[in-house]
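Removed from the display is one protein chain of the complex; every other protein chain stays in position.
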Amino acid sequence: MTQESWMEGTLAAPLLGAVLALIAGRSAASAIGILTALVGSAASIGLAFAVSRGGSFRYAVGGWGAPLGIDLRVDALAAVMLAMTGVVGLCISVYAVGYFRGKEAEAASSRTNTGPAWLFWPMWLMLWGGMNALYLSGDLFNIYVALEVVGISGIGLIALAGGSAIAAALRYLLLGLAGSLLYIVGVELLYAGYATLDLEQLRQRIDAQPSTWLAAALMTAGLLAKSALFPLHFWLPPAHGHALAPVSAALSALVVKTGFYLLVRLWLDVFAALGTEHVTTFLGALGAAAVLWGGVQALQQERLKMMVAYSTVAQIGYLFMLFPLASMSGSLTGALLLAVSHAMSKAALFMCAGSVLAVYGHDRIQSLQGFGALMPMTAAAFALSSISLIGLPPSGGFAGKWMLLSAALAGGAWWWAAIIVLGGLLTAAYLLRVLAFAFLEPVVASSTRAPRAMELTSLILAGMAIAMNFALLPLHDLLHAGGAR
Amino acid sequence: MSGDTLVLDLVLAGLLVFLAWRLLTLSDLFKATVLFIVFGVLLSLAWVRLNAPDVALAEAAIGAGVTGALVLDALRRLDARGPADEAQPLRLNLPRLVGALLVMGLGAFLLWSVLSLPPGWRGLSSETAAAMPRSGVVNPVTASLLNFRGYDTLLEIAVLMLAVLGVWTLNAEPMPPAEPAGPILDVLVKALLPPMVVVAGYLLWAGGHAPGGAFQGAAVLAAGGILLHLARPFNVANRGVVRLVIGFGFAVFLLVGLTLATLGGRFLELPERHAGILILMIETAAMISIALTFVVLFVGNARDNAGRDTS
Partner (left out) sequence: MGPSEWLSMVMVSVGVFFFIAGSVGLIRLPDVLTRLHALTKADNVGLGFIVLGLSLQAGSLLELMKLLLLWPLALLASSCACYLVAEATLLQSRRGPGARRHVR
């Protein structure tokens, strides 16, 4: 198969699956969902291999070409993000089958109705399709539309949990709309200035006009709000903490990375000619603040899901420390590795939280004594994810942080290095606090068990986060072969 | 721009700002809603003055019409739960003052950016003109939406589909009209529905060479549906046939794109000879789906009349 057909498959499979799942309805939605997840993840992994062999390429949708039409751009950076979405997305889909089967059994025993729970499938596949469209796109307006697809499907998915999640979903909606508005005003200013929406053409034409700076500032503000970087993180913990477990996993592991990815594209590539040193330092400082603030907040949470959500606030901060270190060799590899292993371990953690909820009926950290004895697989998944999130060797988190640390030290920027280490200590504190309860004597003998598919997928994801330790060299080669930057 | 139209434009712009201010500061939500609809109508006039009749049609039909009906309906649902309509009037406090100053500064900067554009700025209009003969239609707006940037439109239709899924997720209770509709509304529906269907079809057809298209046609069709719902309340439950129609437009668009890709072209690459008929096909499917989408947003529930969840 050619690069182009892998790309078309990556783009179209989740979109087609979404509309088919919608039309098919409750009875066939999950079957279509799993099938789509298999095809979609296979296509995105195939695309990553094709890029590592054939290098980056462009694709003119509709055959018109920029600036009139929309050009897609597939390079190593996009390929890594797509493959990450594919692998984690497949695991989330498998987990979701077990999760909703469990919910249905529960509803059947209490003679209630699961309501529109199957709507998870069309919305989740559409979310997946939106993320793929965003990573593939090389066009500012097309990215806006993809952001809207991601945002609106995310809101619907959060609202699936009902109750207090609906207020969180509404807040997410309002914030997302404000972010989109800022972004699109910036895009319009750039179009007015340079008569193109194509990222590559913009990069060549851009100059330091006042209106260009205004556009860049507006777009950055909008994207920062969407990626929940401190101090615009306030919407994330309630939204991710109240959603259903597979939804939290998808949002926290994958969706928050879209804003980060776009900012990397913009500030390390398109706007590079503007002379961006103070901007990248500013983004890094916000990231550092997020690492500390998110860590301290996570330490104080009573509920497991809220703690994991605050952990996302902190881990997003790590990614943004790429910006001030970007000129150092290896920093992009490190940040990407951190992003990918965070996606795996964070999805695994939210899955663990969902399994714990299914067994205990609550997720109050203080009352989780002995979950290690009751659900050993989940406890193992929790421990492995923690190793990667803290950054202990051997794990993807360790390798990524190591690359960032050495980049910081090579550049003489010891303060960034100090934040990286301090953040790791905070992460260890809040994760080990939960793990400590795993080894206590169980107080209640629970007869309910989490479905095997749920526990197993979380363990597989956590294991992959560890194995990412050995992805360092291949990833480094891919980034150089595939010509990201 | 001659002097007399300049006066008209200034009055229009002034009225828009005044209406926006009034509808934000009114404490009576009903009055604010009415002003919002008036605002939409005047905004569509502003688009006409800016030589953008397509946008004007969409603004009048969707911005003022369908959205206005949605807001009125939301207000009625709020009313049914008790007196909720006296919103707090916006008083100026320090954070709001800072916010207002920021927004005004941004507005001034934007205005300055627009004014500093080179005179005779044409954007991509020469590229568009050069590509028009190969687009299959004569109206450049339709060519952009369905051909040059059809992929954007595909994803936008996905967003509309997601809106329906959101409504079904929230599972709002059906809310039949408070009073039994009188015979006059029935007469109105009987008289207006047929011409509305014809007008929707005409707008769809006209989109190929004049202002119009799927979104405008769908808005007219949806207005007919909403009117019908007011006269004889019906239910658009989350049933198989409804889901099929909701997903139809997106599915047809996507499948056309994929078929063209497997036949040797690129995704959504409409061959020059068949572009016109393919665009009409995609737009017809999209219009039907979008119209039902608007109706579902208005009627808004996933239960059938017996209160069962039919999904």
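Each chain gets a letter, A and B, in the order it is written, and its residues are counted from 1.
The definition used in the following text is that a residue touches a chain if its C-beta (ideal position, glycine included) is under 8 Å from a C-beta of that chain, and two chains touch if they have at least 3 such contacts.
Remember, predicted model here, so these are calculated numbers, not experimental data.
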{"item": "Interface partners of the hidden chain - shown chains only, full complex considered", "value": "B"}
{"item": "Omitted-chain contact residue, chosen from B:Leu16, B:Leu45, B:Val71 or B:Leu192", "value": "B:Leu192"}
{"item": "Touching the absent chain when the full complex is considered, from B:Arg22, B:Arg49 or B:Arg76", "value": "B:Arg76"}
{"item": "Chain not shown, touching residues in chain B", "value": "30, 75-76, 79, 83, 177-179, 182, 184-185, 187-188, 191-192, 195"}
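Note that in this section only the chains that are shown with their structure count from here on.
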{"item": "Mean-CA-position distance for chain B and chain A (Å)", "value": "31"}
{"item": "Chain A residues within the chain B interface of the complex", "value": "4, 8, 11-12, 15-16, 18-20, 22-23, 25-26, 59-64, 67-70, 113, 115-116, 118-119, 122-123, 126, 129-130, 133, 141-142, 145-146, 148-149, 152-153, 155-156, 159-160, 166, 185, 189, 191-193, 195-196, 210-211, 214"}
{"item": "Chain A partner contacts - residues on chain B that touch it in the complex", "value": "109-110, 113-114, 116-117, 121, 123-124, 127-128, 131, 147-152, 155-156, 158-159, 161-163, 165-166, 168-171, 238, 240, 243-244, 246-247, 250-251, 254-255, 257-258, 261, 265-270, 302, 309, 311"}
